[in-house]
Each structure stands twice: as structure tokens, then as C-alpha cells.
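One protein chain is absent from this view; the other protein chains keep their places.
The first chain written gets the first letter, and so on, giving A, B and C; residue counts start at 1 in each chain.
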Amino acid sequence: MKAVVKIRPERGGTELQDVDAPTIKPDEVLVRVQATSICGTDVHIYEWNPWAQRRIGEKRLPQILGHEVAGEVVEVGASVRSIKKGDYISSETHIYDPGDLTSLLGQRHIGEHMQILGVDRDGVFAEYVMVPERVCWVNARSIPPEFASVQEPLGNGVYAVLGEDADVAGKSMVIVGDGPTALFATGVARACGVAKIILVGYSDFNMDIAKKMGADYILDIKKSTMEERHQFILEQTGGYGVDISLEMVGGEVPITEAFTHLRKGGRLTAFGITTEAAVPIDYNNWIVFKGAQIHGINGRKVFDTWYRMRGLLAGGRLDISPVITHVMALEAYEKGFEMLLAEPRLAAKIVLFPDHGELKAAKERLSEKRDMPAAD
Amino acid sequence: MKAVVKIRPERGGTELQDVDAPTIKPDEVLVRVQATSICGTDVHIYEWNPWAQRRIGEKRLPQILGHEVAGEVVEVGASVRSIKKGDYISSETHIYDPGDLTSLLGQRHIGEHMQILGVDRDGVFAEYVMVPERVCWVNARSIPPEFASVQEPLGNGVYAVLGEDADVAGKSMVIVGDGPTALFATGVARACGVAKIILVGYSDFNMDIAKKMGADYILDIKKSTMEERHQFILEQTGGYGVDISLEMVGGEVPITEAFTHLRKGGRLTAFGITTEAAVPIDYNNWIVFKGAQIHGINGRKVFDTWYRMRGLLAGGRLDISPVITHVMALEAYEKGFEMLLAEPRLAAKIVLFPDHGELKAAKERLSEKRDMPAAD
Amino acid sequence: MKAVVKIRPERGGTELQDVDAPTIKPDEVLVRVQATSICGTDVHIYEWNPWAQRRIGEKRLPQILGHEVAGEVVEVGASVRSIKKGDYISSETHIYDPGDLTSLLGQRHIGEHMQILGVDRDGVFAEYVMVPERVCWVNARSIPPEFASVQEPLGNGVYAVLGEDADVAGKSMVIVGDGPTALFATGVARACGVAKIILVGYSDFNMDIAKKMGADYILDIKKSTMEERHQFILEQTGGYGVDISLEMVGGEVPITEAFTHLRKGGRLTAFGITTEAAVPIDYNNWIVFKGAQIHGINGRKVFDTWYRMRGLLAGGRLDISPVITHVMALEAYEKGFEMLLAEPRLAAKIVLFPDHGELKAAKERLSEKRDMPAAD
Partner (left out) sequence: MKAVVKIRPERGGTELQDVDAPTIKPDEVLVRVQATSICGTDVHIYEWNPWAQRRIGEKRLPQILGHEVAGEVVEVGASVRSIKKGDYISSETHIYDPGDLTSLLGQRHIGEHMQILGVDRDGVFAEYVMVPERVCWVNARSIPPEFASVQEPLGNGVYAVLGEDADVAGKSMVIVGDGPTALFATGVARACGVAKIILVGYSDFNMDIAKKMGADYILDIKKSTMEERHQFILEQTGGYGVDISLEMVGGEVPITEAFTHLRKGGRLTAFGITTEAAVPIDYNNWIVFKGAQIHGINGRKVFDTWYRMRGLLAGGRLDISPVITHVMALEAYEKGFEMLLAEPRLAAKIVLFPDHGELKAAKERLSEKRDMPAAD
């Protein structure tokens, strides 16, 4: 089968190779990949940045890239019972250990003994991929592959917006950040009744998408100071600040921004990853005196988030086509990576298709919804 | 001032009279009524049905009718501090006792020692009304009076949909009933990300409004059996039933329906009032084995529900104009009552205006949004 | 191996037989039974009452009885990964289907496609039992087998007390019922900071145990009317009623009692099973106007409840020895059943031991704690 393999510990260092399809294990299923999308993590591995060098390391190469996927089950292992041949699935990428304490308690997404698809084992940038039954999620057939494939980051957005308690209806929200997950979060917030959505961003390309996803106000950090933005937000919230603040960048400045705009007794989602080992936090004023609730958000609730996401997509509550800026053939993956590395930004989510017929169909579906940037 | 007064213990028995405006008390505010709307409770009092005879009784007459209101504060009592002259307010109708245990614990809407506006004291079908400061809610100025006035029943709909935990995003819901509050609930569910909304109704007039409010499926009890509806709902929910079921009628049959469609581990809102003293409940199968969560919903959370509702209305997330089927002059109240008593239904919510200029403006606003049934 | 087998569809109809030990399946484990206890469900099957006739039926006989167990893993199936030979486990008896929607959403205890140990498959009144890995719970070694064995009904008590949210600290509670699970619930409530515990019972034998388990007040239905008890409870709660009410009997009268004593805005646990097909409920006053939260409680949260229970037992927060009224050899099971069928009550929980040495050790442990009724 065709597969995008990281073969050398260097920038790029990948090749489209012909490799053997995986041999089925008893508790796993074999999936024909219909669509797969490029994540920031894949870009890190492509770049072979320090995180990738440390987390993956030279020894595990060669390894197939990728973890976002939608496809059809073509074979199931001997002990598989809930997933059937022909099912249209996506895969949760946090391959939890069922015996982990967190798994036993219903927090499968943050296990101590968890594997990550495409990081700790071969990934999905291929014609076929094998995944354990327990991380398969059956998609509604009404959700097209280019949407089903991006549910892993979309699920991040759903979990980031809803937090631990899903209590958002009628509340106000600041989203600090304009990366793809922030764009998804904007659409989710709009779909779930967040009453006022203020996005703080910097990329003109992405902020334009945020508008389409339903942000009420977009504050461009190139054109205002944090203090000016804070004054604007106080005006918009009766002088109190927002009920919910989403930090989706990582780093001292955006974290400061997210806490600053939060009202007393509000909830802050901590989603962004910082490059600093430690971030200075005004612990007294941001957390204690503010009576803040902070939700650390990693991954997606397995499968609570997936269930809600399926409902939102299949019910037509959420249109994510503005974020799917490009669809391409799997062979064009290098072009995809290079677009995602460009500054200023040229793309949000890029979906790859191993099959050219399915790529064509996806292009047609997206064209119906909007003017899609050229791609292939 | 002009006021609609219940003067005789009989059907109708009301008169538009000239009465003295109330004299301000230290902890109350005087409100110039801009809009007031007719509730089912008002209809009961107009009809002077057994409930009204028992609850209000002949001795308290004469009493001014009405409790749904939006207006402008024109005078404040000596000890009033948070509400100012000129504020544009609506009134919570559950006038809670601040010393009640439930008030102390944040459940102000279900106090043991509570008064109801327009039931236990003079109401709002008048040019002016006096209400305690503690039940005043300041409206956003962008919400027109015909919307601000109906927030009491809309708040019922918000609370019924959100329940105690506001956890609805991406879930499926059955709404049993098609009265005005069920219609509001439909719009709220749609605005707050409920992914599939199935309404069970019987009035053609109201089910038509339900469609406009965002119901995905409307099941007409005149055209199907409960078992047929159950099969349809199982098909729509992967064979499990809905996550959330709203009972908004009251009575053995609709309660049976609401429990029947609920999935194991789901949540049922108990909102409808029954005429029977007791209802037979399949306690084992509907509650225990189902692991159901039942939320008894009475009134609105004070002021959590109001806060969210203001957000949804002011943010343009929720358009309730399809439910406001008629606007009229206060003097035409009898016509309003008779329309609401008609079978089959001819009206959903009717809003009355003491001032003819404000009525005219409301008509114009509503005309812009839709084809409004004739009214005056 | 020795096993207590139901062989004939009649009262009793059981025999201690020598049968083959189960042959291990890939995803199951073989457990040497150290202690097993008799549940009301076992008594129903022993009696062969209408429920047992319908639920189990003649066709499935012969079948080994029992489902409460503690023991040592002596063999694991080929695909078992989290449980090891030598582990000291108890078994969750709700054998969930991992692909069930409720399992996917973290509500494993109420699956649509679930099997019950000792009801839908061979049980634990034997020297060995085979159970799926996924329902094994590893006990702390500091918990003796006679305690570890009764964790299934104790878990009912934990879940009934804690409800869905575990929010009980400093609150007041009525427990309607004095069966073994109500006695466990009393101890759990006391251990978890319920500030006032009032138990409504009728068995002198069991109410005496309730006192030892920490009930503050015990109201004997033989000596007072429901109205008298209600007046007492109002006096004890500042005139409001209790924050939490546990219905642990089933039936119109105890359900009426449980709702009557509940304050507005309180929570009611629906745990008891009724013999009636339907129970008359004062829906308006008990649920809607009361703003009640009702939690249908079936089984135990898998494994949230087990985790907390292990903590409470191993931490010495909860001493359940007063409820373990008898320990016996497995061979004496008939005596145990007959004691549990006696009126008035003579026993609460009876634990059976296949091994005489382990029985002797259990007797010594219990003797240290209290005067244990004679047994075997």
C-alpha cells in the first residue's frame, strides 16, 4: 500500500513508499483510509523539531505519519465484537489502556499508560491503517469524509468550548488564538448557544475564517493593545469580563490575555501548549481572588465528545467547511506540509485523499458550500 | 391609571378601570408598563376555574391581572440601591423571601414563603405596576418590549431545556407538547446546540410555529400512535431513545410518552402540570432500571436563567417572533383572552401595549420579521 | 468443583453438586472464590418466584447461583492484559457490552445489552467462577473477603447515597427502608458527612443494626404514622424537610413517604423496586412544584463507585461488620436462604465460604469487632 513514511531524522525526511499493509491483530480492525488530515503534530514531526526528536526519536524510524482519519473497516480481528466490516469510522488517537485508573473512572483521554496514534505507532497517512477496536468511533454516514477526518482536532474544539461540564448556553466567551482548533471552537461555540463570541487573533487569513465560523467580534492583536481589548470586553460584558475564556495559543502573553478578560467566578479553558518550561501566573488575582475555575483540556472525552460532535455535524448544527481550506491527493502531502509552514498563513486544515475519485467528490461537495481555494 | 381588574368571581368578571397608581414602598420600584403578555395562568383567573377559585378566592378581589411585563422604572423606593430610575426592566414573578432556606442556598425560584405577582398581589395589566427591587431584571436595550415582556414563559422554556446543569450541547431531545412554552423551548434547544429536536404536538397552528422555531421533526399525535412515534424515535437515535425528554403538557398520556422515548441514563424535565391528583408511573422501568435523571422545573432560576436568556436574545441567537402571534392594545384584552380560549388554537403569545404608539412600533418590528396575523 | 446449582424450577430446587470448573475464555479470568454472599436476587431465584420464572426460566436450568464475590485470580485468558494471576478481585455483576452507547458514554452500569452474573450466566456459589476481565475490580488487600464480597450491594448503597453528583457533605437525609442496602447506605452516609440521618424502618432486628451504622434517628413505622414522622422531620430541618431522600423499599407507601419528607429543591434517590406495575405519583407537588431532582439508581457506577468504596473500606472510614450478621460454610447455603426468608428478620447479610479455614479466619476477624450471632 502507499504510505507517507518518515525515514530520516531531519526536516522533511519523508517519502511516499510502497509498504506492506498491516497484519490484523485479534482486537484491532483494518481501515481503508478515505480521508486523512494534517495536524500541527504531524508538522512538528515533518520538521523534526526538538519535541519530535525527543518524543519519537531516531530509533523508531521508519514510521508512517498521521493520526486524523476517516475510513471504512475492511477487516476485523478475531476478538472484535462491536465494530463490523463495512462500518464507516474515525479513530480516537489517544489509544487508552483499559486498565488505567483514569480509564476505569471514565477519563479515558488522559491515561498514564496511553499510546498516541502516529506518534507511538504507525499512523494513517496511508491507504490502510490498523487501529484497536476500542478507539473506533462509528460516524454517521451523512458526515462526509473531509469532515469526519478532522474530528480529532474538531473534538479538541468541542471539549475546549464545553469544558468538563458543557455549561455554555447563553454565556459570553473570549477565544484567545486563531489556529485551526480555535476556528473550530468558534463554530462550536456558535452552534452551542454561546451568546457573545470574541476572538483574539493575528492571522488575517484565519481571522477571516473566524468571521465565517460565527465570531461576533474579532480583535486583531496587530491593531490594539491588550489593555484596549480589555476595555472593549468590559464594555461588552457590563463591566465584568467574560463568563468563559479559552486559551488556545500557549505562552505567557496569550495566557495573560485569557485570564485578564475572565470575570470573577468564570471558567478558563487551558488548551494551548507553551514552549516555555514555566509561565509566570498572577496566582492571587487570576485564580484565587477571581474564584476562577480552570479546566485543563487535553484530547477529547472518549467518547462523550465524539457523541456530541456526531450530533452537531449530522444535525447540520455546525458547518466546518470554512476551516477545510484545502483538499489534496495523498501524494501531494509535501505541498500540504509546506503550505502549513508558510508565514503568513495560507491554509487552515488540509485533508488528504488516497483515492482520486473520493478527492474529486470532496471537492464538489465543498464547492457547493463556498469558494474553495484551488488545490491538488 | 388604566388597569384590567378582576372584580367578580365568575368567568370574565373583569373590567378596564381607572384606578390609583400604587404608592411606592421603600424597597420597591414603580414601573411604567411598556408591554405585558397574557399567560395561561391569567386565562385561568379570567375563566375563574377551580384552581383560581381556590388559589386566589373571592375575598382578594378586586385585583389587577397579569404578571408578564417589560417597562421603564419611573420611581424607586427610599432603600432601593441597585435599580435606577430609567432602567428598562422585566420582573421575575416569583417574589422570593430573601430569608427562605432556598433563597439562602441560591434556589430563589422555589421558596416556601414566596409570593406570585398577579396572583398574590396586584399584577401588571395596567399602565403602572410596583414590584420589589429584588425581582427586577435589567434588560438589554436591544431587546424590544414584545420580547422582553414574554421572558417569564421564555425563561420557563430556557430552564426546561437546560435543566439544572445546562448540559445539552450535541444531544438529542424530545419535546412533548406544543403550547407556547414548548414552542419557546424548541427555539432555545435549537439555539443551544441540541442536535436533534423532535416535537410531539397536536395543534396544527402551533406545530407550524414549532417548525419555524427549529424542530427537526414534528410528530402529530392525531396521525400516529405512541408506539409508532417510539419506533421512529428509536430509528433516529440508533435504537436507544433520546438523551433528554421534556414533558410540557401534564397528564398521564404525555408523561408516559416522555418517559417512553427517553434513553437509559437520560434526563427528563418535568414541567407540565397535571389535572389529576396523582399520575400512574412505571417507577421500575421509567426511573430505576432506566437510571433516569428527572428535573422538576418550576419557574426560572433567579437570575441564572434570566442572564442566559438576555444573552441569547441580545446576541441574536434566538428569534422568538414566530411565537408572538399577536400584539394588541391593553384595552383589547378581552379579545386576547377569548382567542386564547378558542379551540382549535388561534394564537400562541399575545402581547398587550398600554401605549398606542409603542404598539404601532411593535407591529412594525414584527412585520419586518414575518407575516404577522392581523391584530388590534 | 463444588457448586450450588439450581436444578429444578421450584422453591428450593437447588443442590450442592460436583461440577466441572469453567474452561477459560480468552478475555475472561478464572477466580478461586474466597467469599460469596447471598443477595435478595438469589433468594428470588431460590424461591423461584414469578420474577425468577420470567427472567431466568426453566430452559436455562441447571445454573449456578450467586453473584456477590471476592476471590483470587488463578488463571487469565490469552488476551487478558490488566488483570494478573494472584490479583485479589471482586466482580462487578453488570457485565456491560463495551460497544453499548451507555458504555461509550461512561454509564456502563445501565447498558441496553448487558448480562447479569448469576442471572444470565453461571454464578459464584462455587469454588471457582469465570468472569470477563472487564468487570474485575482489584481489591485492596487490607479489605477482608467478607467485606470484599458484599461490595456489590454496598456499592448500591454508596451510589444511592452519593447519587449522580456525590454532593452530600453537611446535608440532611432520610432513608426509607431498613433492608441490607439501606443499612449499608446508613453507614456510607455517616462516613461521607451527611449531617443528619433519619431512617424509617420496621424490622427491630435491622433497625438495631441501623443504629450501629450511624443513624441519628430511627423512626419505627409500627409506632408512628407517616404524618407524625413528617412533623418530626420538619422540626429537625427548620420546617423545610430533608435535602436528600432515599427510597430503598419500593411500593406506593414508601415512595409517598420518601417524597413527603423531601424539601423543595432536594434530591430523591429512586432505588427500591416496586411489585406494582405502576405507582401513583403526586407529580405536581412531589416533582414539579417541589423542583425535585430524582436520580434513578440501578447498580453501581462502573468503576467510580468501586473506587470510592475501596477508599472508604481500606481507609477505615466505614465499618460494615454490623451488617454482616452471619458467616457460614458454602455447604450451609440452604440454612442461609431459610434465614433470609424468615419473618421477622433474623439476618442481614450472610457470607458463605467454600474453604473452612477461610471461614474460621473470618469468624475471628468479626468476633474481634463485635458479638457475632451464632452461625453454622
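Structural remarks
Everything that follows uses one rule, which is that a residue touches a chain if its C-beta (ideal position, glycine included) is under 8 Å from a C-beta of that chain, and two chains touch if they have at least 3 such contacts.
Treat the numbers as computed from the prediction; the structure is a model and nothing was measured.
The undisplayed chain touches these shown chains across the complete complex, A, B, C.
Among the residues A:Y88, A:Y217 or A:Y240, only A:Y240 touches the chain that is left out of the figure. The chain not shown here is touched by just one of A:V74, A:L105 or A:A361, and that residue is A:L105. From the options A:M130, A:L162, A:L219 or A:I255, the residue with contact to the chain not on display is A:I255. Residue in contact with the omitted chain (choice from A:I218, A:I294 or A:V327): A:I294. One of A:G86, A:P280 or A:P344 touches the chain omitted from the figure, and that residue is A:P280. From the options C:R11, C:R317 or C:H356, the residue with contact to the chain not on display is C:R317. For chain C, the list of residues touching the undisplayed chain reads 158, 162, 165-172, 191-193, 195-196, 216, 307-312, 314-315, 317. The set of chain B residues touching the chain not shown comprises 26-27, 79, 81-83, 97-99, 101, 104-106, 134, 303-304, 306-307. Taking the complete complex into account, residues 101-102, 105, 107, 109-112, 164, 238-240, 250, 255, 263-265, 270-274, 276-284, 287-298 of chain A touch the chain not shown.
The rule is short, and it goes like this: only the chains that are shown with their structure count from here on.
Taken as a contact graph, the chains are fully connected, with every chain touching every other chain. Residues touching across the chain A and chain B pair largely coincide in numbering: over half of the numbers involved belong to both copies.
Mean C-alpha positions place chain B and chain C at a centre distance of 43 Å. The residues of chain A that reach two or more other chains are 307, listed in rising order.
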